[in-house]
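Dropping the structure in here first, questions after.
One chain of protein is taken out of this complex; the other chains stay put.
After this line comes chain A, so read on.
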Amino acid sequence: MIELFDVTKRFGSETAVDGISLRVEKGEFCALVGTSGCGKSTTLRMINRLIEHSEGEIHLEGQPVRSFNEESLRRRIGYAIQNTGLFPHWTVARNIGLVPRLLKWPKARILDRVEELMGLLGLPVEEFSRKYPHQLSGGQAQRVGVARALAADPDILLMDEPFGALDPITRETLQGELRDLQARLHKTIVFVTHDMDEALALADRLVVMHQGRIVQQGRPIDLLRNPVDDFVESLLGGMDRGLKEAALTRVSERMMSFGPRLLASERVSYDASLSQALSVMLWHRVDRLTVVDDEDIPIGELSLRRLLGARSS
């Protein structure tokens, strides 16, 4: 659990972060979003003390971060950044094993852990362990970066736009992998991004920052429905908010059992989002879709009326 109480950071006369309070529960995926220069990155880096806060208190599991030794604090917090920061003169395996080595784990345990993580992140050990960072693609390097952050099995993970420099397809793949990883590992994650779709896709909680303050925070769906002001509304996509909200709901949540009519000719997977279903309807100019399971077997249907349906909560 991470708690910020009235935290302020000043650089000279400039206030980068202005009295923010925030509580990230254990196992929660919290995304800090906002335009560049809003203080989200500074906030993140104050948690592991890469930047010292000027005022207020930051607590980790109920203890002020200043009560820890700087280095040992950072060793128990995973950290992943945009350009990976992999050491160019170290192999992939050595890069991943960095924090366990700093913590003086026995060699055999480090080796096991590195191989386990490479498996977890889809990096075959034989192919990658002896490669150097410059031999990796952007996506592979970022996987190594995430593996390194997870190496000592920290409870908390700080991620500063980790997928910001990747192409859209790789980015989406890695977002999916991170979501699956989080479903298994239940880390407490603070994730900084300016990509709203990324934040909506990953976060349990959105924290919108503007000019060093938190403007609004809450579940993504709540922010989409009730933005407090025009800034949050435009950040969330303005007129596109409807589609972004639809992207948060699965077809399976809205589908009905078969009606008396014939099966609709166009199909959609039960796992697709409502925005994808809507797109299929628009494309084929139909108002009814057959919902199929993973084996392409019809399991129900979805009508436009049902898709638009009454809001559930």
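Just a few scattered comments:
Heads up, the rule we're going with is that a residue touches a chain if its C-beta (ideal position, glycine included) is under 8 Å from a C-beta of that chain, and two chains touch if they have at least 3 such contacts; residues count from 1.
Simple rule for what comes next: contacts and distances are computed from a predicted model.
The complex includes a chain that is not drawn, and of the options "Cytochrome c-type biogenesis protein CcmG", "Osmoprotectant uptake system permease", "Carbon starvation protein" or "Fe-S oxidoreductase" the UniProt name matching it is "Osmoprotectant uptake system permease". Screening A:N48, A:Q142, A:Q217 or A:S303 for touch with the missing chain picks out A:N48.
Here the missing chain is touched by one residue of A:C30, A:V99, A:V192 or A:L224, and it is A:V99.
Check A:F5, A:W105 or A:Y132 against the missing chain and you find that the one touching it is A:Y132. What chain A contributes to its contact with the hidden chain is residues 48, 50, 70-75, 79, 81-89, 91, 93, 98-99, 102, 111, 125, 129-130, 132, 145, 148, 158.
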